[in-house]
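A single protein chain has been omitted from the complex, and every remaining protein chain is retained in its original position.
Up next is chain A:
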Amino acid sequence: MGNPANAPLIDVDNLGVRLNTSRGPAQAVRGISFSLKRGETLGLVGESGCGKSVTALALMGLLPDNAVLGGSVRLDGRQLIKLSDADYCKLRGNRISMIFQEPMTALNPMHTIGQQVAEPLRRHKNYSAGQARTEAIALLDRVGLPDAAKRVDAYPHQFSGGQRQRVTIAMALACEPDLLIADEPTTALDVTIQGQILDLIADLVEERGMSMILISHDLGVIAENVERMMVMYGGTVVESGPTDEVFRRMGHPYTQGLFRARPRFGARKGTRLKTITGTVPELADLPSGCTFADRCPLVVDGCRAALPPVVEVGHGHGVRCIRTDVSMADRVGAVSA
């Protein structure tokens, strides 16, 4: 779209989100920055409640009206924060699409899957009913729905969870968006189906040259599916960098804890990461310094004084911790021993 190939597709700078929770206003996302070029993939990982979905919804402009957004989100150079809802509607489902966690509830029970897949095409691309239907069948076929042509007129309750997630993927990709945000797309699915759905998403992202932000609480999913990753905790990014680099040299005690506590292969959804002591702090009373300080094994007084700066520990690999000398030395020692 007249955009130099190396300019970022989406550029997020110091994004902050303030939400009204039952316990008063709370900073759910504090200062997230990243930028993605066309075709690049980014993973967002962290325990539940750390602000991953809020970040995604902020990019989509779908937060409640009383949410206060700060910073900047640019899509092809165009500022999206404070964009009117009518203008945002033209982008959603067209240039930015989103896939949700629960395929059981993400589809309207009253409409056929064909109608739901065809709908964005009719609205954003002005397809005729016939064209949209043909395209919907092709899409359903592409996402691997068996017998797409026959089942296009069936209702969501007639499909299994995995099939429904295929339908929502078809819906999200109908208008060939530039950016796909997948928020825990496989968390609600059986383990046997999870890999297939992730493979499907990866294939489609590559085939269409889309950018993708993949959100997961599962480090394994992130490791296999994205080029770069960001680890979130309490609304801040505590570590970010190229995926293989981060996995090779984890710098933040939280990332390391998350890695040690990763669910064994085959664990069912709902498995808790039990080995990091303590729980995710309430948003409304997050500590003023490092948000992880209360659970961190390496905590010193300095951690609570102020939010630690990002320390560059490798090429494009940043860690928001003042104790990387210890945390990474430890790790290096452990590996070499």
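We adopt the following convention: a residue touches a chain if its C-beta (ideal position, glycine included) is under 8 Å from a C-beta of that chain, and two chains touch if they have at least 3 such contacts; residues count from 1.
Rule of thumb we're sticking to: contacts and distances are computed from a predicted model.
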Pick, from "Fe-S cluster assembly protein SufD", "Inner membrane protein YjgN", "3-ketoacyl-CoA thiolase" or "ABC transporter permease", the protein name that UniProt gives for the chain of this complex that is not shown.
-> "ABC transporter permease"
Contact with the hidden chain (one of A:Ala172, A:Val231 or A:Cys321) = A:Ala172
Of A:Gln27, A:Thr55, A:Gln163 or A:Thr255, the residue that touches the missing chain is A:Gln163
Pick out which of A:Lys37, A:Arg74 or A:Arg123 touches the chain that's been left out of the picture.
-> A:Arg123
Contacts from chain A to the absent chain lie at residues 60, 62, 64-66, 85-86, 89-94, 97-98, 100-102, 105-112, 119-120, 123-124, 144, 146, 151, 153-155, 157-163, 168, 171-172, 190, 192-193, 196, 199-200, 203
